[in-house]
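One protein chain omitted, others in place.
Let's look at chain A:
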Amino acid sequence: MSTSARPADALRADDKPTQTPPSAAARKIGGVAGWVDDRTGAGKAVGYLMKKVFPDHWSFMLGEIAMYSMIIALISGAFLTLWFVPSMGHTVYEGSYVPLRGVHMSEAYASTLHISFDVRGGLIIRQIHHWAALMFIVAIVVHMFRVFFTGAFRKPREINWVIGSVLALLAIVEGFSGYSLPDDLLSGTGIRAMQGFVQTAPVIGSYLVYGIFGGPFPGEAIIPRLYSAHILLLPAVLIGLFTAHIVLVALQKHTQFPGPGRTNDNVVGFPVMPVYAAKAGGFFFIVFGVISLMAALVTINAVWAYGPYDPSPVTAGSQPDWYMGFADGALRLLPGWLEFTLAGFTFSMNIMPGALILLPLVYIVVGVYPFVERWVTGDNREHHLLDRPRNAPTRTAIGMAGISMYSVLMFAAANDIIAIKLHMSINDITHVLRAAFFILPIIVFWCTKRICLSLQRADRNLALHQRESGTIIRTPDGSFFERHDELTADERWILVQHEPVAPIEITDGVDENGVAKPASRGDKLRAKLSHFYFKDAVNPVTPAELAAAHHDGHGHEAIEAADEDDSAQLGSAVPSRDH
């Protein structure tokens, strides 16, 4: 606006009337807030955040569990740094844990024992830290499941999905680096295994090992190096990416499940202030409480029982923490005959696929899935309404198949524990799991898809024929019929709201000169994949079908929802809208 164009007497014409001064109480808070706002301009952003609306569903809290567990790990980790000595220097233990007195060990291990037995509250903080780390990654994984199965990764949220995949990968690297720090027999074996894995990198393997360990294994450098990664580098990157993740959620707004009054353009839920903030804040303490409960009651990583690391012994039942289990399991399943030598170099294909390739591969596959799906479906629209998993049967089935493969690998890492606890032969378990790795995903895919399609058909049935009441009614003229209870409009909306889908057809097009052009190879592949996704799609009941079904009925059902646009207004509750 250009003020210069105004006549002098109209300069203040647009001014708003002065507001009534705030109450004394409001002035008190407002004073501080205002002081900060004047200097930072934070008021706008805070106001924006406060007014954000967050939809309510328990599965949306899985991400929060991850966030809070990370914060708890950070806080408890800061406490541990006060005593932990990241050094492989030699020392003789003289602390209060009798069975290790007089044993030679590294300072890292001795300081972990010191934290456990001689620092007041040290053991519970160690256990909180480790349980929080496990829960952090458990929560990340189930959060990822939620996002995947509801299709929340679709446009415009692909970037956030990719950020999430990187976070998940970094979280397990962070976990591994922490797990390795105490330099006990178990984690030392883990580092030893890691050294072996790095060595399997063709040609450069041994040089890499020298680089990482600063000389031959084990050297003195690895613990200090892991320590700086664990408490500085990785947490910084994790926090940075996590912030980006949350900021994107705020900017793009949260997705919501379909329901009355919920459209692709609004968000139905509660504003952050005060309701959601109170709930979320309370939930932080609940997560903290649950983790503290676990830490108070259940031992985790009993480093004193493992003894100090020494390259010669290995203990039965050496497993990594669960999130590295799938990689360990892959190693246990890979047959030994895959190793070969070529031109004087050894190619350890019995180790490398599980040790070096699998880990990044899993996260790359996860990271690119949204792009693949978008290409196959050709769906370039924005989606803010979530899919019910059954309404995307192929995606749901792919996800379940992936989970089954991952789980087979994870259980394979525990093959010895399963053998001893269930009195089975470890060889048999390994053979069965090898086969399962290839067969199970197919079975799981098929079953999941069938279940989804049946559920969709059941939904159609329900929408068309209402709910069978089990009450048989005899009419005065002597005929019988079963009364069907009416669905409410809200209930029906959930059954019919999703979009119909169909496979893309390949059309041999015509190029710019009007000459017939056969479909390109890419198009053909895409059509094939689209067919794979959608060939047996069960589409939602259309308004016409619904109307027809109701006319067939006994004439006592009112017909609503003439067409889809109308049905969007069926919902009654529209608590608030996000702008």
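As a convention for this text, a residue touches a chain if its C-beta (ideal position, glycine included) is under 8 Å from a C-beta of that chain, and two chains touch if they have at least 3 such contacts; residues count from 1.
Criterion: contacts and distances are computed from a predicted model.
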{"item": "Among \"Glutamine transport system permease protein\", \"Cytochrome bc1 complex cytochrome c subunit\", \"Phenylalanine--tRNA ligase alpha subunit\" or \"ABC transporter ATP-binding protein\", the UniProt name of the subunit that does not appear here", "value": "\"Cytochrome bc1 complex cytochrome c subunit\""}
{"item": "Residue in contact with the excluded chain [from A:Trp83, A:Phe283, A:Trp375 or A:Tyr406]", "value": "A:Phe283"}
{"item": "Touching residue (missing chain; options A:Tyr306, A:Tyr369, A:Trp493 or A:Phe534)", "value": "A:Tyr306"}
{"item": "Contact partner of the left-out chain, one of A:Val36, A:Leu49 or A:Val314", "value": "A:Val314"}
{"item": "Footprint left on chain A by the chain that the document does not show", "value": "56-59, 61-62, 65, 98-103, 116-117, 123, 127, 131, 134-135, 138-139, 142, 185-186, 270, 275-276, 279, 282-283, 286-287, 290-291, 294-302, 304-307, 310, 312-323, 325, 413-417, 419-420, 423-428"}
